[in-house]
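The complex appears here without one of its protein chains, the remainder shown in place.
After this line comes chain A, so read on.
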Amino acid sequence: MNNLSSRFKGKRVIMICGSLLILFGLAGLLAPWISPHDPIRVNLAAKLSPPSWEYLLGTDQLGRDNLSRLLYGTRISLGFASLIFAASLGVGLLAGVVSGYSGGWLDAALMRLCDGIMSFPSMILVFGLIGILGPGLSQLVIALMLVQWVYFARMFRNMIVSLKERNFITAARISGSSPWQIMSRHLIPNILPSIVVIGTLEMGWAIMDISAMSFLGLGVQAPTPEWGAMLNEGKSFIRNHPELMLYPGLMIIMVVASFNLLGEALSERYGIKRGS
């Protein structure tokens, strides 16, 4: 590879994106304590005010502090993306382990189900599910989880099938380790890098999808400060106050780009083919 690309995708990217994401994570976690104002308290007297010491990034059409709303938006985006990640990891782990260990018809059926869901373009499936379940945040989380678990299931299943017969597993089995010990001491450490890579990329997708659906009014509903929903609320003020749309968009780009770059750099580092 050429040197810029390897430098570009190397340690430095992991460091920069990782620390940026940790910063965002802290901002989200600490939002209730570090936000200067209540993100949903309406104050019409101060509506659409320019940046000042009181309101560092100004206020929106209802006089709510933009900075506080962005900070709470971090909490919502990262929080729900993590929830989707955890849920799809859990479901995928269960399905993959069952599939990989049992083999036979159950394995075949589960893997055909995964094929089916993967052959479906994921966002169309999310739209269809939201259409049937109805708009709303919990429905969106369920829909995104239902699309994403298959990548984990496929990964866990393939790894278990290929690792099951490897010598070190057989050695562990012969020396009397229980299935649980084999799982926790030998299998899980082997697949941890893949979980991190797929998870990082999925976090980026989930944040993008949550914001897109909320922008369309199908996910997080106003007045909750989610970036996509904020953009949706700010769009009527495009003429005179484009900053209402600018800020949330920049937040989405920074977080999604960090997750994508980090995921790619990690997958290069560990030599893992990406899921999807």
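Here is the rule we use: a residue touches a chain if its C-beta (ideal position, glycine included) is under 8 Å from a C-beta of that chain, and two chains touch if they have at least 3 such contacts; residues count from 1.
Heads up, the rule we're going with is that contacts and distances are computed from a predicted model.
Chemist: From the list "Nickel import system permease protein NikB", "Transglutaminase-like domain-containing protein", "Phosphate ABC transporter ATP-binding protein" or "Tryptophan synthase alpha chain", give the UniProt name belonging to the chain omitted from this structure.
Modeler: Answer from the UniProt record of the missing subunit chain: "Nickel import system permease protein NikB".
Chemist: Among A:L23, A:L44, A:A108 or A:I124, which residue is in touch with the absent chain?
Modeler: The missing chain is touched by A:I124.
Chemist: Tell me which of A:P32, A:G103, A:G116 or A:P179 is the one touching the absent chain.
Modeler: A:G116
Chemist: Name every residue on chain A in touch with the hidden partner chain.
Modeler: On the chain A side, contact with the omitted chain comes from 2, 4, 116, 119-124, 127-135, 204, 208, 211-212, 215-218, 228, 231, 235, 238-239, 242, 245-246, 248-249, 252-253, 256-257, 260-261.
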